[in-house]
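Heads up, one of the protein chains got dropped from this complex, but the rest are sitting where they should.
Labels run A, B and C following the written order; every chain starts at residue 1.
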Amino acid sequence: MAVRAAVAGASGYAGGELLRLLLAHPEVEIGALTGNSNAGQRLGTLQPHLLPLADRVLEATTPEILAGHDVVFLALPHGQSAAVAEQLGPDVLVIDMGADFRLVDAGAWEKFYGSPHAGTWPYGLPELPGARAALEGSKRVAVPGCYPTAVSLALFPAYAASLAEPEAVIVAASGTSGAGKAAKPHLLGSEVMGSMSPYGVGGGHRHTPEIVQNLGAVAGEPVSVSFTPTLAPMPRGILATCTAKAKPEVTAESVRAAYEKAFADEPFVHLLPEGQWPATASVHGSNAVSVQVAYDADAGRIIAISALDNLAKGTAGGAVQSMNIALGLDETTGLTTIGVAP
Amino acid sequence: MAVRAAVAGASGYAGGELLRLLLAHPEVEIGALTGNSNAGQRLGTLQPHLLPLADRVLEATTPEILAGHDVVFLALPHGQSAAVAEQLGPDVLVIDMGADFRLVDAGAWEKFYGSPHAGTWPYGLPELPGARAALEGSKRVAVPGCYPTAVSLALFPAYAASLAEPEAVIVAASGTSGAGKAAKPHLLGSEVMGSMSPYGVGGGHRHTPEIVQNLGAVAGEPVSVSFTPTLAPMPRGILATCTAKAKPEVTAESVRAAYEKAFADEPFVHLLPEGQWPATASVHGSNAVSVQVAYDADAGRIIAISALDNLAKGTAGGAVQSMNIALGLDETTGLTTIGVAP
Amino acid sequence: MAVRAAVAGASGYAGGELLRLLLAHPEVEIGALTGNSNAGQRLGTLQPHLLPLADRVLEATTPEILAGHDVVFLALPHGQSAAVAEQLGPDVLVIDMGADFRLVDAGAWEKFYGSPHAGTWPYGLPELPGARAALEGSKRVAVPGCYPTAVSLALFPAYAASLAEPEAVIVAASGTSGAGKAAKPHLLGSEVMGSMSPYGVGGGHRHTPEIVQNLGAVAGEPVSVSFTPTLAPMPRGILATCTAKAKPEVTAESVRAAYEKAFADEPFVHLLPEGQWPATASVHGSNAVSVQVAYDADAGRIIAISALDNLAKGTAGGAVQSMNIALGLDETTGLTTIGVAP
Partner (left out) sequence: MAVRAAVAGASGYAGGELLRLLLAHPEVEIGALTGNSNAGQRLGTLQPHLLPLADRVLEATTPEILAGHDVVFLALPHGQSAAVAEQLGPDVLVIDMGADFRLVDAGAWEKFYGSPHAGTWPYGLPELPGARAALEGSKRVAVPGCYPTAVSLALFPAYAASLAEPEAVIVAASGTSGAGKAAKPHLLGSEVMGSMSPYGVGGGHRHTPEIVQNLGAVAGEPVSVSFTPTLAPMPRGILATCTAKAKPEVTAESVRAAYEKAFADEPFVHLLPEGQWPATASVHGSNAVSVQVAYDADAGRIIAISALDNLAKGTAGGAVQSMNIALGLDETTGLTTIGVAP
């Protein structure tokens, strides 16, 4: 029997990518599609790449519209998910693609988001130690941020194997779709093409506490994180260059071994052969994450680099992967490791 | 029982896209993969986006390697397909993604390609009048060029409905993958980003006689074609702006009606609602073609514009669609009308 | 003695480019800079590439602020220039970079702009027959639109030499800065990167009557114009592919000769050597226009292609060139034919 799925926030980039994936999911039937400012518009206008849904019309996000589904995906601005989730009842699988339920530390939430903490849901990054078990059968899932997905997957093996000091320096480049579909002058094509620029520098980006949380949980101790995101002239993709101070005994071999072990059974994380480095183009549209790692003996650091599609594995693909686990489906159902390149 | 498919020329862009589609095709099992200059290399190095095939190694293109398949796709430089096809025997479905068997007129072939004409195979653009029937059960298919696909689909309804004079002016923009994977200075990223430039101007492009052939066959008289291709700063996609002088009695309504009729039952050609225009991003990675048409009464011309993915519907998707028809499978098997956007 | 110049509308792309050029102009001193919605903001925030002006603050556009200058450039939304110009008095050189005073035909203005016609000023495309003389000493200049500049320069030699029938088909690709700096969803980087799309198809673009006017004046008879603009994934540049039906007696040699004659003494229009085609990258930031022409005997058409920088020669550079002529300075003062490439 098909899983009936609703999507609240179907007009944005995350919602559009989710629909792209759900259309290809053999167990899912797409139900209600909602959007507030865009209610009443054809999806063919808002998401012209989703031809099979072109004649669907967005509805307003109300409890009545969202009722009667097995799964409800929330692609809403932060702060709005809790109210919607409460109305859905405990038996509906609710998957929040926003930030509201990602953080354990209420103080960190309030510091970075400036609003009361709504709570903490099982974290939808199954590759992290212990995360998969927490997702099985869960009725609530907090989908990770795109940067935390890229960074945590790149660095957790080093911490899991006790190879790294609790001192990480991370610089990540993201495609512009990560900034959303709201029209802002600095996101115009004229501004972003041909330009690289940083933002949220110095610890100010809201994904920082999420990275701190993930790495600290694996390390078993607080990890200091310097995180600098940059905007790159491409529509999709994250390249995360993640470095951590190496512990004294580390060797290139011990680093390689730790990463091979961490990803040996992971269907979506691909440790590249030595000598090959990730490129975001290779994972365009795919749920795969390409990872490579090096040990720089001169600098005494481990450099782990990951590439993923911020909308796919970084948001909507991660959401579907978690849905599969929560519902007891095969984790890879409806997801691909094949990119669209060049 | 699975259809066993070999790909000769698996290291290039057309071959890579074909493999991407075949991996998603439920009836196909991927067999031999060959490439001459790249024989012996891992596909993971050559096509890093095709993770499920990463450990496959390219073999040399020999009759022995290609033997024992139900379908052999040829993604070879022009002039090489005939020799390979002859060795494969008449019972193997051979699908040539190159130019060798597209043209009916041997003189046009020799003028534009400078070599002896190899022959003419059923033409793999099923949407053209009569083409689908010729493909059914055929053991040989000539996949159309990417520009002729975009242009013929945009303009044939006007000629089929006798709305246009035999005088077409076409300007098309293509992504750089249309120029192939061979490293040439003018195709460097530094050169193409931020730049639009024409090439093959004045009737010199090799796709011109193919367009002339297709439009003329539908019009039932020779059609004069002015075709100017341009290189656009994007990896994929063709936007073809196709205009034809309108016959005196033409109206906006008669034009619209002709296009609605032509595409009413086509699974992959999507006539957009009035007021919406095609964009290549919407068909990125998809087998769909977006078409829109207008009648400019002041200029007395019909303007039909199509957008497609040059590697998908323009090459590899068209090849798979034709394979489906030739083998008696449902025409849409393994193909999608969903683009990867933004 | 320096020419004192004010710029009304200094926060947009046209205004920014104008300031870039005026900063390099040896005879100009930059005076008042105004902008309505941005009044009070630092130019360093609005135009961060103009470091020498970083600490200048925009003022509101008032007669008092604009008074006391030798030249006032208007980079305002259409419909606003007439009111400002009237207040400036007849002795001030007023150069309107908007559309208000370009068209001679009041009916065409009203049809395309939907507001009363403000009048007609000398047209700032000195390369057109007769245009330079009309600009000398003039106190009012209407700067041409970017597309009309590209198209008129590409096609007028064919009409001036009576080589072309009055039937032109034009397709042009423009960088996104041509659409301005106002934040609109379809101009987001996520939407435009990797995408080509048309707009204003079927004769609807406001530059159509201006092209009709320019070509008709040279031809001495009405010219039918089919004009299709497309948006290309680059910040700057126009590539205009302009074709006209050739008169019967035309030859490749007569076409070449006409173009060589037309541009022989032009400092900014560069007819490329035979075999070389224009690319927008080559004129990035430059006031030069690259032109090439071919005669397609099979199609019976002349194909003339031009590349220019829409913000430079297409707007601000054209404005400065006209200012030089109007003031009696050397026409090339402060302008360059050197592009910034790659």
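In the analysis below, a contact is a pair of C-beta atoms (placed from the backbone, for glycine too) under 8 Å apart; a residue touches a chain by one contact, two chains touch by 3 or more.
Everything quoted here is computed from the prediction, not taken from an experiment.
Student: Could you run through the displayed chains and say which ones the absent chain touches?
Tutor: A, B, C
Student: Have a look at B:144, B:157 or B:194 and name the one touching the chain we're not showing.
Tutor: Checking each option in B:144, B:157 or B:194, the one touching the absent chain turns out to be B:194.
Student: Out of B:114, B:185, B:248 or B:328, which is the one that touches the chain we can't see?
Tutor: The one listed residue touching the chain not shown is B:185.
Student: Taking the entire complex into account, which one of A:142, A:155, A:239 or A:289 touches the absent chain?
Tutor: Candidates A:142, A:155, A:239 or A:289; residue touching the omitted chain: A:239.
Student: What residues on chain C make contact with the chain left out of this view?
Tutor: Listed in rising order, the touching residues are 13, 16, 20, 23-24, 42, 44-45, 47-52, 54, 177, 193-194, 235-236, 270, 273, 276, 279, 281-286, 288, 290, 336-342.
Student: With the missing chain put back, which residues of chain A would touch it? List them for me.
Tutor: These residues of chain A touch the chain that is not shown: 169, 171, 173, 175, 188, 190-191, 193-199, 201-203, 224-228, 230, 232-237, 239, 241, 243, 277-282, 284, 292, 294-301, 303, 305, 307, 342.
Student: Under the stated touch rule, tell me which residues of chain B contact the chain that is not displayed.
Tutor: 13, 175-177, 179, 181-185, 187-194, 233-235
One rule holds for everything that comes next: only the chains that are shown with their structure count from here on.
Student: Looking at where chain A touches chain C, is over half of the residue numbers used by both copies, so same, or under half, so different?
Tutor: Counting which numbers both chains contribute, over half are shared, so the two copies meet through the same residues.
Student: What is the distance in Å between the mean C-alpha positions of chain A and chain B?
Tutor: 35
Student: Two or more other chains touching the same residue: where does that happen in chain C?
Tutor: Residue numbers touching two or more other chains: 175, 188, 190-191, 193-194, 233-235.
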